[in-house]
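All remarks here apply to the structure that follows.
Apart from one protein chain that is not included, each protein chain of the complex appears where it belongs.
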Amino acid sequence: MTKTLGEIAALVGGRLAGDAAIEIRGATNIEDARASDITFAVEPHLKEAGKCAAGAVILPDTAGVFPKPAVYVKEPRAAFACLLEAFTPPLDFPLGISDLAYIGAGVQLGVGVTVMPFAVVDAHAVIGDGVILYPHTYVGQYAEIGAESVLYSSVTVRERCRLGRRCVIHSSAVIGADGFGFTTSKEHIHTKVPQVGNVVLEDDVEIGAHVGIDRATTGSTVIGRGTKVDNLVHIGHNCRIGANNLIVAQTGISGSTIVGDNVTFGGQTGTVGHIHIGGNSVYAARSGITNDMPEGVFCAGFPTQPHQEWLRTQAALKKLPELIKRLRELEKKVVGYEAKEN
Amino acid sequence: MTKTLGEIAALVGGRLAGDAAIEIRGATNIEDARASDITFAVEPHLKEAGKCAAGAVILPDTAGVFPKPAVYVKEPRAAFACLLEAFTPPLDFPLGISDLAYIGAGVQLGVGVTVMPFAVVDAHAVIGDGVILYPHTYVGQYAEIGAESVLYSSVTVRERCRLGRRCVIHSSAVIGADGFGFTTSKEHIHTKVPQVGNVVLEDDVEIGAHVGIDRATTGSTVIGRGTKVDNLVHIGHNCRIGANNLIVAQTGISGSTIVGDNVTFGGQTGTVGHIHIGGNSVYAARSGITNDMPEGVFCAGFPTQPHQEWLRTQAALKKLPELIKRLRELEKKVVGYEAKEN
Partner (left out) sequence: MTKTLGEIAALVGGRLAGDAAIEIRGATNIEDARASDITFAVEPHLKEAGKCAAGAVILPDTAGVFPKPAVYVKEPRAAFACLLEAFTPPLDFPLGISDLAYIGAGVQLGVGVTVMPFAVVDAHAVIGDGVILYPHTYVGQYAEIGAESVLYSSVTVRERCRLGRRCVIHSSAVIGADGFGFTTSKEHIHTKVPQVGNVVLEDDVEIGAHVGIDRATTGSTVIGRGTKVDNLVHIGHNCRIGANNLIVAQTGISGSTIVGDNVTFGGQTGTVGHIHIGGNSVYAARSGITNDMPEGVFCAGFPTQPHQEWLRTQAALKKLPELIKRLRELEKKVVGYEAKEN
């Protein structure tokens, strides 16, 4: 696939500086770009981009004169994302329901659905228009998959769970396994509490590989519209996660926790259960959230502190062995005075 | 499905306060309950339950007069669990072996086994009575699945592993992948040590989604009777976990570690390998266990401390930056005295 730089500028709505006839064959990162590629750069990478091998560069419209052919745009990342899509040839999937898939009794299939070999859509499930089910997906009884959603290979959506429109579920994610709920006798015997609720993903949710979102004991575990969940995240039963969260890899959110909108959880964060976490907040990687949290904070640590305090505490911590020495010395001196006084 | 409140009281063996003829159509939590539902409450939620929309409430028999129709029982949670089951209609699975499943040579199948489409039972495996295998499960050669166990979609049980009776294995769990065992040369080349042991799950074990329990190098990795394992837990090769443990999400137990009975590991806990962890203990979330541990402790932290000490340490830690200031001030004063003295 080849596009001229003029066509590219038009495609991303940018201002061209250089020869409109230059031919570009791919879009890639600065390090890997060759003369036939276009790349993008923002500060502090502009200098590096000026010297790289790429044939042209997407730049922020605030950037000055540049040593290479360039296209100036308001949001270079978004423009580059658009070009990545334009230069990647689509895969070659036969549309329709594979003869090797299993479709249960009473299933409703929308228009333009793709079901690949060995996918299972169990009885009474509802599959929206344009949904793509990769091999080895399992959609349980009475589950609903919203229009234009994609389920990659080996995804499980258990019975009665509901996905909104345009959800993307990566391979081996499990939506709706039983919550971890038991009653324990005095003899330490754990008896299962039936987990008869479900999971609801609202529209535009993306779920990473190996994510587990447990079904509610009763009612629903909910992931809000536009929230994106990275790999290997655990979300316990009856959680209600707001809209537009970013939940980075290996985070664990314990059961019945309620999270507001626009929250970012750094990687390997953990929370206890049954708390409220306010919206519009950022938790640094490996935060351990043990209490209700207000809106609009930037926290770190376990238990969490304001991020600045946490930085000071960690810096102080490294001085601790030296501190102990200084304290001991001071004690000796003061004991010396006491001896003199008496 | 509809039950009268009188029928419900009889079903859970409770004392009825209110009209026995009230019709109940579902059991759910306080927040989601409507007038046709029954819910349950224990302290400190009794007040909230008194004002909720539910048509009736299950209460502890120690609770007093209540503003709604109620059923008083000894253990409200257990009674509620029983009602959840009663009100959830069972799913509609055709019994028997699907024509679309693969059954290898020499497999032994018990009575009343369900094998769903695209499940694989490999050669010489033994499947007990009443076992349910969901789509895309893989049971390896010579593996044994105890009676009445359920394997959800995409579960793997590798060759020669053995599951007891009534085990529940959630989607995408992997029982018996190779342990992480290598010999390393001076040139840093890692050579695989064959992992020829297996995994044994005793009766009534429940394993969460994406749990990995590695097969032993030789002998068996063992999970004791009645132990429940939450999502995304890692258990290394040759571990021997006791009975009735609760292992919460994202915990990692390194190889050859031996754990007693009745231990609870909070979420994101980690242990080193080759240690003994005594029974009847609780480890708080994110504990890091680096040494042999006695029976009957309640610990937290990394390395672990008694939980009360850990709380004190964490509280002290937040004062550390201030502490450094105070120490510096004291040092100045003492230097001042020294100057005067001389």
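Here are some notes:
Going in written order, the chains are labelled A and B, and every chain counts its residues from 1.
To be clear about the criterion, a contact is a pair of C-beta atoms (placed from the backbone, for glycine too) under 8 Å apart; a residue touches a chain by one contact, two chains touch by 3 or more.
Only a predicted model underlies this, so the values are computations on that prediction, with no experimental measurement involved.
Only one of B:Ala53, B:Val107 or B:Val272 touches the absent chain when the whole complex is considered: B:Val272.
Of B:Asp214, B:Asp230 or B:Asp261, it is B:Asp214 that touches the chain left out of the display. Residue A:Val248 is the one among A:Cys52, A:Leu163, A:Ala177 or A:Val248 that touches the chain not shown.
Of the options A:Ser154, A:Gln195 or A:Thr221, the residue whose C-beta touches the omitted chain is A:Ser154. Against the chain not shown here, chain A presents residues 27-29, 31-32, 75, 77-78, 80-81, 84-85, 87-88, 91-92, 100, 116-118, 134-136, 152-154, 168, 170-172, 206, 208-210, 226, 228, 230-232, 243-244, 246, 248-250, 261-262, 267-268, 285-286, 314, 317-318, 320-321, 323-324, 327, 330-331, 334, 337-338. Of the residues in chain B, those that touch the hidden partner chain are 102, 105, 118, 120, 122-124, 136, 138, 141, 154, 156, 158-159, 172, 174, 177-178, 180, 182-184, 188-194, 196, 210, 212, 214, 217-219, 232, 234, 236, 238, 250, 252, 254, 268, 270, 272, 288, 302-303, 305, 309, 312-313, 315-317, 319-320, 323, 326-327, 330, 333-334, 337.
Here, only the chains that are shown with their structure count from here on.
We define each chain's centre as the mean of its Cα atoms; on that basis chain A and chain B are separated by 25 Å.
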